[in-house]
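Report on one structure; see the data block that follows.
For this depiction, one protein chain was excluded, whereas all remaining protein chains were kept in their positions.
Per-chain residue numbering starts at 1, and chain names A and B are given in the order in which the chains are listed.
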Amino acid sequence: MLNSKIKELKQLLLTEAGWVEKMISLALDGLYSHNNDLLNIVIGYEDKVNQMDLEIENKCISAIALYQPEAKDLRKIVMILKINNDLERLGDRAVNIAESAMHLMGKPVVSQVSELAQMRDSAFAMLKASLDAFATENAEACSAICEADNRVDELNRAVYHRLVDLIKQDTPLTESCLHLLRVARNLERIADLSTNVAENTVYLAVGKVIKHQQGEEDNPE
Amino acid sequence: MALMLVLTALFLVLFLVRMFSQGAKVLSWDFLFTAPRDAMRAGGIYPALVGTFLLTALSMVVALPLGILTAIWLTNYGRPVWLVNILRVAINTLAGTPSIIFGLFGMAMFSNLLGFDISLLSGGLTLAILALPVIINNTEQAIRSVPEDFREASLALGATTRQTVSRVLLPTALPSILTGAIISIGRVAGETAPIMFTAATFYSRQLPKGLGDEVMALPYHIYALMTEGTHPTEQVPIAYGTSLVLLLLVISISAAAIWIRSSIRRKRQW
Partner (left out) sequence: MVDIQLQSLDLNLWFGKNHVLHDVSLPVYKHQVTAMIGPSGCGKSTLLRCFNRMNDLIPGTRIEGRALLGDADIYAPKADVSKLRSRIGMVFQKPNPFPKSIFNNVAFGLQIQGGFSKAEISNRVEESLKAAWLWEEVKDRLSSSAMSLSGGQQQRLCIARALANRPDVLMLDEPTSALDPQSTAKIEELCLELKHNVTILIVTHNVAQAGRISDQTAFMYLGELLEFGPTERVFTVPADKRTEAYLTGVFG
């Protein structure tokens, strides 16, 4: 009984994850290809993701009330609840990026910030990796993701300085820079949330808590 | 405590030894299967054996169905309550009545009032009444010791009370009921007083041909030999011999009952 419920919950979560991945992918594409249609699709997904978020939350609570899960089952359900939350916030970030991208349409293009493109690639790679790790309950993959987060933070600082310099120059690019700042912040948040998903996956799979241990190697005892 | 045990055992041993020593010398195939001769100085006790057998059989034929049905009524139907109470008083009174009173009652009721005279019928009926309370109590206990679970399960499946009794309660209680029946056979076979005035005779030339005939019986034979016998030297040993036969009969019946009861206990799975 409980097993089939957990399977169902995981399935729903993976569906939601698929939507969120798509949303972020489309938002980023739309940002760089200046394609308005893509951006509208992203916003269309938001409703679906929010509905699913509510459904999964209710089902998790019911499962705990009705089945008193223990050990691995309990960890799974609680982590599904938490990852569900993370996914919903990831969805929000995708929408933010889409909105920024829309604002950037028709504005002058900023081309001196290569780190932003690197951030984009890294963050998206982390997202994919963390969702794959969750799907396969693979704890080993997670340490790489946590390391990647550090690099994204560095890139974020670099992008910030670059854009601030540009803004100080007070060119017509200023407004675009501000929007790009917002995009960078959202990308950094996407990386963070992906790290969360990875940490939660580790707890789900092996019961080890690795969050709030920044910069430390993930060594088994 | 141990002393009491020893005393009792001693008593029993002495009793049996006395019986055997006095009676064994008379026993023979002849003794068992021929009729008495020479004014009871020789010969056997065959007619008495037959008489005892017939009396016992008749009393069981009457008492068993009556007793078992009464017990079934008491345990499964039992309404109105005032009737149940009257019945219980009656049963307990009967159970405690001295057997000589049964004899008198039998004489008054069956022999005189109903006109059966001194006969197998009178004796059998009297013995039936004697056995009745024992059979009722035993059967009732046997039925009550069937776990209530079975009765509930049967009723919950849609069985009527009658079906529950016949298909579940009686089959389950049957071995215990049987034990009780066998024990009452043993008891009835050895009763003297009830048959003294109703059925038994000192000497009958032939075996009884019908219910209206008088019969010889083992316990009465012993009594008669010891009190009315005219030739004690020959007759006392015969009395002992008869006693031994009766004793062995009762012992083997009791043994059979005990054996059945313990094999029930071993097989019982609830």
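The criterion applied here is as follows: contacts are C-beta pairs under 8 Å (C-beta built on N, C-alpha and C of every residue); 3 or more make two chains touch, one makes a residue touch a chain.
Here the structure is a predicted model, which is why all the values come from computation and not from measurement.
Peer 1: Out of B:G115, B:G158 or B:G210, which residue would touch the omitted chain in the full complex?
Peer 2: B:G158
Peer 1: Going by the contact rule already stated, which one of A:Q11, A:S62, A:N150 or A:T171 would touch the omitted chain in the full complex?
Peer 2: A:S62
Peer 1: Name, in rising order, the residues on chain A that touch the hidden chain in the full complex.
Peer 2: That gives, for chain A, the contact residues 1, 61-62, 65-68.
Peer 1: Go through chain B and note every residue touching the omitted chain.
Peer 2: The missing chain touches chain B at positions 147, 149-150, 152-160, 163, 167-168, 171-172, 269-270.
Everything that follows uses one rule, which is that only the chains that are shown with their structure count from here on.
Peer 1: Approximately how many whole Å separate the CA-defined centres of chain A and chain B?
Peer 2: Inter-chain centre distance comes to 96 Å.
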